[in-house]
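Left out: one protein chain. Kept in place: all the others.
Letters A and B mark the chains in the order given here, with residues in each chain numbered from 1 onward.
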Amino acid sequence: MKVYHQTGHNIKWNIDSFKEGVGDGLIFSPINIDADKLLGLNNNLKQSGFLDPQLYLLNQAKGSIETYPFFPGNLKSDFSTPDLDNDNIILAKLCIDYQLENDFNYLVIPTKYNAENPSNYLLQCTDYFVLPFCDYVKEVKSTKKILLSLIVKGIMLTDDEKRNEVLNWITSHQKVDGVYLIFENNFSSKQIKDFDFLFNALRFIKKLKDNEMEVHIGYSNTEALLYSIAMPDSITIGSYENLRSFGIRRFQELENGPMRSPNARLYSSKLLQWVDYGYIQPMKTLIENYSDYFDESIYNPLTNFEPDYNWQFKKTEPYKHYFFVFDKQIKALSSNQNDRIDYLKASIKTARNLFAKIESSVLLDDNSDGSHLQHWFNVINAFQKELIK
Amino acid sequence: MFETELEMSLMFEKYLKANFGNAYLKECQGLFGVPDFVFYAKQKQEVSIISFELKLRNWKKAAKQAFRYKSFSNISYVVLSSKSANAALNNIALFEKYNIGLAKFDSDSYFEILYKPELGAPYSENLNQKLVETIILSRKKFKNIENLVR
Partner (left out) sequence: MIGDCVIIKELPQGGQKTVHLAEHPKVGTVVIKKGAIKSFTSLERIKREVELLSELESDFYPKQHHFNIDVKTKEFEIVEDYIEGKVLREAMKQFKTSKEIFTLFNSLVEGLSIIWDKNIVHRDLKPENIIIRPNGMPCIIDLGIARFLDLEALTKTISPMGPCTPIYAAPEQLTNNKNLIDPRTDFFALGIIALELYLGVHPFDPDYVGNQYSIVENIMQNKYVVETGTVKLDEAIVGLANKTLQKQPYDRFRNYQMLKAGISKQI
């Protein structure tokens, strides 16, 4: 299973990390990097990754997306959905041409975000994006594999009818080799604890794999470990939380206000969780060998890093540490599905024991504790039963 | 009975002033969590910090927040509205385990300590220092602090 960097603000950290051998490629973000700058990047940074076209809101000029030739606003200043009736072909050409120019590993078909679930949404995506894109790729005789982007809303997972509709739609596109799946995350907790969501996400991935499609999961967080048992082709690592959890807000033009500094968190592969830095000191004081609960890396995040004001724009240590540790953790997973499942179950058991030890002295909050692990365990068991059927 | 947490907070502030003095800060930012009230007692250069987390109901959430304040406080208290205090009392073991104070407070300004924690050292010298620096020059008065400590 591959690991891609879900890049965003501070793409330099991902590039540095990738150059140091962490991750298998980069997924580029038009709202964060100029079209020309991306074109000018060294090929070896681009050839293993791909572009996330980010036409989710079609005509929202967020960040640097306007610099891209395929940005709809560049075709027509007040471009809106109905314009796709006429301009879908030219849009496809511009978007594919740009991707070809960069020699990315995959060609990606964009998708439009929809807050609701209108019944003609998928058919529109076919007409607006899938058909013109596939036709143009055929026209230019490119042999690159094609990935179809899709934002998977919760209801597409938990509602049987909706799920069937989406799966039938994805698998009907003969020229498409795989999907770039983005699970929309509207959960209030940092870890996903919803059994229905997680279980159905696994089934969703499995169905696509049964159809011999490539499955690349974007904007993933630690639950990528859970997704791994459905054998997707790749997951992502991202620095900021909004790169590890997809929310449409990031693409909306918001009033320019100061970004509130998030609490610094440290990822532990042993705990399968990001722990708020505020708990490091109590752990240090109250728990023997507290550093055993965390990982080591050249970034020494336990000793070298102290979160201060706006640390998240200046300090890269917690992120690079996570890139390194998580990439290693994913690479250590077996390529055998059953072994992977057994390993994850054992890891969860170990993590829960470690949390029990921590919580004998330190009272962790809901976003730093192991409360997600029981849900993961239940999901794994349920999925295992499905596999045996 | 309190309608809102704000109502509870205002009443409690009055109670604090009347009984413990005005050496306190409200909703300090930049620490670990945001304590509703941070009370300080200065003895020469020594500063003792007592933090309070007020909640109408959710005792467990309050306890988790109060634990955070132990990073920079010597004592941390959960103050619940009397109505919800029983639920917390049934789980007093948690408060004992983590050495978190528990008190109830109602709209009659009736304040009762249900569990008195031991005085402890803040877990983060850094955060504690940061807080101490902001209050070291304060001349505000405090009294009766010893009643809050075992």
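By our rule, a residue touches a chain if its C-beta (ideal position, glycine included) is under 8 Å from a C-beta of that chain, and two chains touch if they have at least 3 such contacts.
Computed from a predicted structure; not experimentally measured.
In terms of the touch definition stated at the top, the absent chain reaches A within the entire complex. Only one residue in the set A:S77, A:T143 or A:Q174 touches the chain that does not appear here, and it is A:Q174.
Touching the chain that is not shown, out of A:S80, A:N117 or A:N164: A:N164 (per the contact rule at the top). The chain not displayed touches chain A at residues 123, 164, 167-172, 174, 207, 210-213.
Simple rule for what comes next: only the chains that are shown with their structure count from here on.
One finds 41 Å separating the Cα centroids of chain A and chain B. For chain B in complex with chain A, the residues that touch the partner chain are 30, 32-33, 63-65, 67-68, 70-71, 94, 97-98, 100, 121, 123-124, 126-127. On the side of chain A, the complex with chain B involves touching residues 276, 278, 281-282, 284-286, 306, 309, 360-366.
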